[in-house]
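Note that one protein chain of the assembly has been removed; the remaining protein chains are unaltered in position.
The chains carry the letters A, B and C, assigned in the order they are written, with residues numbered from 1 in each.
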């Protein structure tokens, strides 16, 4: 395969990017659109004390849930842990710190990180302590808003349907979800893809994530979990 | 044509939305991707004292430049007027108030308006009076940021390549530019399109602006100006 | 919930009656997910999912599922003609911008002022708010579908919510297994009673002031 941009690689060659205590951002929503092969590699490596950022904690054996359930995360910024009871237990036991953020605002904070915007103002959850906890408030025209800071991570892992050698990405249906914003917010972004196609074979109008944001591309081995509906 | 969502209409039927002193947002970049038929209708109507929001003032006879050059705008929020000398003259003569905003931040402010985000923080142009003028500053971790407020408008006019009857839009190459964000930021959004295609004929992965944001669709008569390069 | 499937469908059908031509509607899990079964033919509605679907269609048959086409709860759905995919930011932009006309969702408690408490049971269950706060605060109309009483027989409609709020003063309508209430500036109003219940039955099971509508109906 043409690899003129030297982005196409293997998971094994990227393992040095993962280490204990790192911040790791992941795409996906309820496990749909989370990168199974990268998640498995991180699990196998045994890294721990991860600081995670992502929409939810998946299900116990699905998506990032696998990493959470094995107690590998010391902290997570997320919007929902309801489908992963293990996450709730770890939180209650004080073994994993959870910062809850309203779902759309979380996605915007990740986008802001990816777009080089320091923060956004929000009026969501202003009357809710769990949301406002520790956050700065600013007043404009006598109305109060929360300052919701941008989120970035050392590494961001995403899942896409197709990549070309430049890392231009297209996604698959609802597996797009938070992937396009996570793809921009990593200092290093790794895209796990179903298929790598030749340069020029993606319609330039259809590309969702320009390869500018993507550092590495690895082929996916496919989902290694059983879906909740199966 | 199937019009089950009652969005497909004619320019004539939309004229009531335009009135003296209104805020009007327009897509386009240097005239490319600005909606010629809607601009022409607004010109013919003779509305004046418009408060415009858009990337630039086009060229004197191209895009929104036509409206600006005829002195129909009393105010504009924009990033560049260099290619339209008439705009500069009107500004210098005190006939049109110009609020300059860095280009990418302007696009983000429009997007914020379209996404229901009250404001974003910015570190662009902090040392520049023209940028900071009248804007609130907030301090986070000893660093100062500008609060750049969201922008919306009574009506937003955009240009797209294709629409289906629900108003799902796809754009044409670099004529996309600011159109997707303007399409979200209007209280009323009118899309002028090259072609109206049947429901289901746009690839759902390729749709850039979901029809949720689009209120009306009108067919374009095409560009009625000569491009600078012609 | 121990509620019969018939009653669940009756409540879903009543919620469906709120949906008008051309609306964009977000459905929560549980009874709200039954709503699409009760829409009249010819009504063009776009069902919206937080994960980035506009125009969600019926659940596929077993064997036809696509693992990459699921609703916000992670279960397989389909896409109707005119539907589209987007990322989560755009899906929530639709909500915050007021382009989502209605959200139909379950709740643990609703107050007479329309306060919604549906996301947390302190010390027991802290699932996280997901998209509930944005939907409750920003959808144009918020319809709650829930039991009239909890498993201890206590009214879930209350003067003040004892559970933490998802969002204050956001609920417009409550549909229970006994009745339909609207929430307005002047508080809670009983609009419909589901037979065989009587107005008195409903009021007894409603733990706050409730005005009986002039246009009260029975169904």
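We take it that contacts are C-beta pairs under 8 Å (C-beta built on N, C-alpha and C of every residue); 3 or more make two chains touch, one makes a residue touch a chain.
Just so we're clear, the structure is a prediction, and the values are computed from it rather than from any experiment.
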Shown chains touched by the chain that is not drawn here: A, B
Full-complex contact with the absent chain, from B:23, B:37, B:78 or B:189: B:78
Sole residue of B:47, B:131 or B:150 that reaches the chain not shown, by the stated touch rule: B:131
Options B:24, B:73 or B:105, residue touching the unrepresented chain: B:105
Touching residues on subunit A - with respect to the absent chain: 4-6, 114-117, 164-166, 168, 184, 199-200, 202, 204-205, 207, 210-213
Footprint left on subunit B by the chain that the document does not show: 29-33, 55-56, 59, 62, 78-83, 88, 91-92, 98, 100, 102-105, 107-108, 111, 123-125, 127-131, 161, 171-181, 208, 223, 227-229
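Just so we're on the same page, only the chains that are shown with their structure count from here on.
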Pair joined by the larger number of C-beta contacts - A-C, B-C: A-C
Where subunit A and subunit B are represented by their mean Cα positions, the distance between them in whole Å: 32
Interchain centroid distance [CA atoms averaged], subunit A/subunit C, Å: 29
Chain centre separation (subunit B, subunit C; CA means) in Å: 36
Junction residues of subunit A, two or more chains touched: 108, 123, 171-173
Junction residues of subunit C, two or more chains touched: 79, 85-86, 89, 92-93, 95-96, 138
